[in-house]
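Sending over a structure as structure tokens; questions will come in a sec.
Of the protein chains in this complex, all but one are displayed in their positions.
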Amino acid sequence: MPTGLLNGGGSLNMKDMTATILKRIGHSVITLFVISILIFIGVEALPGDLAESILGQNALPETVEAFRKELKLDLPPHVRYISWLGDFVQGDMGRSLSNHRPITDLIGWRLSNTLFLAAVAAMVAVPLAIILGILTALYRNTLFDRIVSMVSLSAISFPEFFIAYILIALLSVKLSLFPSIATMDGQMSLMDKLYTIVLPCLTLTMVVLAHMMRQTRAAIINVLATPYIEMALLKGVSRLRVVVVHAFPNALSPVINVVALNMAYLVAGVVIVEVVFVYPGLGQLLVDSVAKRDLPVVQASGLIFASVYIGLNLIADLLSIASNPRLRNPR
Amino acid sequence: MKNILNIKGLTIEGFNDNQWSTIVDGVDLTLARGEVLGLIGESGAGKSTIGLASMGYSRRGCRISSGSILFDGTELCQASDRVKQKIRGTRIAYVAQSAAASFNPAHRLIRQCTETRVRHGQLTAAQAEKEAIENYRRLLLPDPEGIGFRYPHQVSGGQLQRAMVAMAMACKPDIIVFDEPTTALDVTTQIEVLNAIKQITRHLGTAALYITHDLAVVSQLADRIMVLKNGRKVEENQTRKLLDTPGKSYTQKLLSVRSQRPIKKPVQLKQNVILEVNQVSAAYKKKELVLDTIDLTIRRGQTVALVGESGSGKSTLARAITGLLPPLSGEVIFQGNPLGASYRSRDRESLRKMQMIYQMPETALNPKQTIETAIGRPLSFYFGISGREKRKQVLEFLDRIELPASYINRYPGELSGGEKQRVCVARALAAKPELVICDEVTSALDNLVGEEILKLLQNLQNDLGVSYLFITHDLATVRAIADEVVVMLKGKIVEKGPRNKILNSPGHDYTKRLLNSVPKMNPDWLDDLLEKRKNTRSKKAA
Amino acid sequence: MSSLIKFIQKAPWSARIGIIILVMNIAVAAFAPVISPYGETEITGDVWEEMSLTHPLGTDHLGRDLLTRMIYGARNTIALALTITFLSFTLGTLGGFLAATLGGWCDTLLSRMVDLVLSFPTLIFALMVLSVAGTSILSLICVIAVLDATRVFRLARAVAMDIAVMDFVEAGRLRGEKTGWIILREILPNALPPLVAEFGLRFCFVFLFIACLSFLGLGIQPPTADWGSMVKENAGAITFGIFTPLWPAAAIALITVGVNLIVDWFLNLASGLKE
Partner (left out) sequence: MIDLKQSTSPLSTDSISRRKFLKQMSALGLSMAVLPGMFPGSAQAAGPQKGGRFRMGMGGSHTTDSLNTQTIADQFEIHTNYALRNNLVEVDHKGEAIPELAESWDVSSDAVRWMFDLRQGVEFHNGKTLDAEDVIYSIRHHMGPDSKSGAKGLVDQIDDIRADGKNRVIFTLKGGNADFPYIMNDYHLSIVPAGTTGNQWEKGIGTGGYTLEEWEPGVRTFLKRNPNYFKQGRAHFDEVEMLGINDVNARTNALKTGRIDYMNQAELKTVRLLKRMPGIEIMKTSGGFHFTLPMLTDISPFDNNDARLALKHAIDREEIVKQVLRGYGTVGNDHPIQKDHPFFAADIPQRQYDPDKAKFHLKKAGLTDQTFPLHTSDLNSIYLDMATLFKEHGRKAGLKIQLIKEPADGYWSNVWTKKPFCNSHWAARPTADMMFSLAYTSQGKWNESHLKSARLDELVKAARAELDPAKRRAAYAECQMIIHNEGGTIVPCFKDYVEAATTKVQHGPISGLLETDAHRAAERWWFA
């Protein structure tokens, strides 16, 4: 929601704008700081710690104790948090507690995978959703509209892992068109990578498509009830042009917001798709690290997710402003 | 016949509450080339619906159920979308009530003005722009070269309305439908728009349907006037004939609205001051003062009218007095006691003594509460009256505002606008206030209905001795009800004094302009006024 | 009651289908012990039997009657989802209304808190909290309800903001009414239509969310029948051409589609768009 930036009346100039953006970024930093504290508390509150979870059934009280000491888990929580924060502020994300890999290494690759999948899925889903949204708004209450609505509604009505399994059963096992698992490695070419992620991408598209499409449709239909649309019709403008040229630009703000929300989902919410397709993304890393209580990794990936969410919202707000001539061109 | 438009037996139905009901009932209408026909009536008369139907258009939820609309030989009732699309904008154009709402906020004005021209393949974009600029110039828009490249929100209401006229005339249509084009404007702005419309129709020789509820306005433009009521034609005649010899009593009533006489009041004694506004300044944003050191006094049993055009700060003053907008400086003194700046800091008793009636009865009443709750709540809230006693008192109030007792269990949605406003009046009075602030209480209502409300308010004042602070932009209202008049402009009071003094011999230029901008029920009024202004201008120049 | 029937009679065909689906599901859920052929956890046959007269939908991965499991699944899943949605609505609406009517620091505080929760991936958040609190039904309800309440909060706040600036609310304030009255009597009744629509959407979301949690092993505890877990438990069979898991998945889809159809109708009513 663009409320944050729209506070304080209709007109904004460049200076106000910069100030607002800076203010928002400031808020974001505070939010991230609070999140890091919450993550810390959360991980602390989880039963067991890294030592116990790695040693598992093999654990003996004395080995757990020794492990804790090595990991500095025996220090009081606030001391550990402050030392982590100190390093983090200096740009040192630390190392994974479990295998001592620098977190930048560990996360960098996965983050790029996550972003790659999200980007490809978004590139498919967003234009498709908007085009379908426009078409269903244009031909609303026709058979076409109802069919598209029902199909998209059904798509979001299945749990996403189920969609994934159905796609695998059909397109991978039965027809042998695409690989059933999406493993990535360094040597793959872009085409290889794209081919590998066809099924996860398709699953994600189906999951996010309906939401964006319905929102686009609703936003356009909302705009269609305004007097200027009636005016356009009375000027003899064709229906298609009315929807595309007159209605859509005014429906952009809610569309941008729902797209941003879904993009955030594509980055941060795809754990299940990652599990089903064995895709080495950040989500799995986070879940795994939570399970193993690998705090520095949880912190880093949690903060990345939160930043993506906050960043996308900020971008969405800015785009909303850019798309709104009222705010773009003050009196 | 050489009529460009020929409507016969037009019946239009609307879908409401799961059933079709008639909105327009068998109306016949003809329009000759170059002729201006005024359609007049109150809300619900079906005049806008007829206007749209003449373009072969009906709003969602409406349908043209029978009749024929013959435009220059083409039957629009049966025409295909494509045919209608071709005619609209090029041969019949439309000017909507609110230009601010009817211009697409996402596009520059000129793009919208030239769209029809370009899309119908008549001109290239560059040619069309040139032509549009020419039209702007003709309509006396400021900065005709630049104004088209602004977005709608960057242009003032009156100018937008003229731009919309320019858009309508772009294709030199045979007919322009004007749908209340000046209703949303201030009186001083209205004149310019009326002038523009008059110029255009004369210049192009375009036929026009001019739809309005204001007989004075339409008489300035129309050759003929048709009076409508509840979807039926009441009467139709040449403008001057209609004004001079109205055939039907309904028309007479409409005619009399503008010539409202002051409602009789008992002689006022100089009584003690009830409200004193002392050097109040207020702002929504820190920098821009909306109220600039306002002083105002209201005495018991007196009606003070606060007059000004939109943006003058008169509603803001009401918010400052009630405490909804705590003033930056100055104080509000009620019955000798300074009130807290914010309503939150005021006690229940002082809240009770000052009540407010709003402009829009639709939003002033909670749609989910019955009339009994609406009127009864102040009774139980302030006086702890409940149960049977409360119901009895509510019924008394209903009687007082001249509504049937059966309304007690109704919801606001089941009432008409005027009835709702009556309920609002009753709700305010139920608190037994000393002062009632009336914020444009009649401007959302039809003239006849508004007049009834004014009468009711006056009667109540006579009975109860309450004071009114009456915020309005309508000088007829002022004439009818005010004892004192305060004129506001840009957050400042420019003039105040007894009603007769202000209305008859205004001191300030602005007050003068305001007064002579009010249309008179005389077809020559506009021409005369413009002539006069031209003369003064040239005199000044000389 | 008769007004309700009249109201439904006005509904378009799509909404009627939705209502039929919902009513059927609720009826099945309510009368589960009466209509199901076997006990909820009773093992009555071999693993993954085909459809037969004794087992109309076949059996599941442990040899329990699938129809029985589906019926009990309806009971458990719907009851759980309803409880969660109600709770999240109460929380979210209350918070949203408070933020909108009180404004100031209350609004800032609540909104910030909600933003905070929203900016962390929901599923992972739920995972962490459920790991701490354990996966009992109670903690499941609380966690999802709180998470969901954040979304309800945003809607409720936006809706209430729109209503709070209406003249009748202002009139109430000027009368000196307390916040409680303003929220309950002035705002709530007018905010209901969009909220009811949102309720439907949230209900579906909760449904799917529970299914996803079950997939990650944090959902409803076995042997309690629940559609999400049923899909998960039997999912491996799909690629072998055994369609047992299709039944519970179809049931989830059916009820979400049904609710969505009703929601669409409500949204249309609320937005005043008569299509």
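Each chain carries a letter (A, B and C) given by its place in the written order, and its residues are counted from 1.
Here, a contact is a pair of C-beta atoms (placed from the backbone, for glycine too) under 8 Å apart; a residue touches a chain by one contact, two chains touch by 3 or more.
Small disclaimer: the values here were computed from a predicted structure and weren't measured.
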Interface partners of the hidden chain - shown chains only, full complex considered: A, C
Chain not shown: contacting residue from A:Ala137, A:Val276 or A:Leu327: A:Val276
Selected residue (touches chain absent from view) among C:Pro12, C:Gly63 or C:Pro193: C:Gly63
Full-complex contact with the absent chain, from A:Val173, A:Val198 or A:Val244: A:Val173
Contact partner of the left-out chain, one of C:Ser131, C:Thr150, C:Asn190 or C:Thr256: C:Ser131
Where the unshown chain meets chain C, residue by residue: 41-43, 47-48, 61-63, 130-131, 134-136, 217-218, 221-223, 235-237, 239-240, 242
Residues of chain A (touch criterion as defined above) contacting the omitted chain: 46-48, 51-60, 62-64, 66-67, 69-70, 96, 98-101, 106, 109, 165, 168, 172-173, 176, 179-181, 183, 185-186, 275-278, 280, 284-285, 288-294, 297
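Following the convention adopted for this analysis, only the chains that are shown with their structure count from here on.
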Two chains sharing the most contacts, counting C-beta pairs only: A-C
Chain A and chain C: spacing of chain centres that average the CA atoms, whole Å: 23
Sequence positions of chain A contacting 2 or more other chains: 225
Multi-chain contact residues (two or more partners), chain C: none
Footprint of chain A on chain B - complex, ascending: 52, 55, 57, 59-60, 81, 84-90, 93-94, 96, 98, 101-107, 115-116, 119-120, 150-151, 153-154, 167, 284-285
Interfacial residue positions of chain C with respect to chain B in the complex: 10, 166-168, 170-171, 173-177, 185-186, 189-190, 274
Residues of chain A touching chain B in the complex: 8-10, 225-228, 230-239, 241, 245-246, 249-250, 324-326, 329, 331
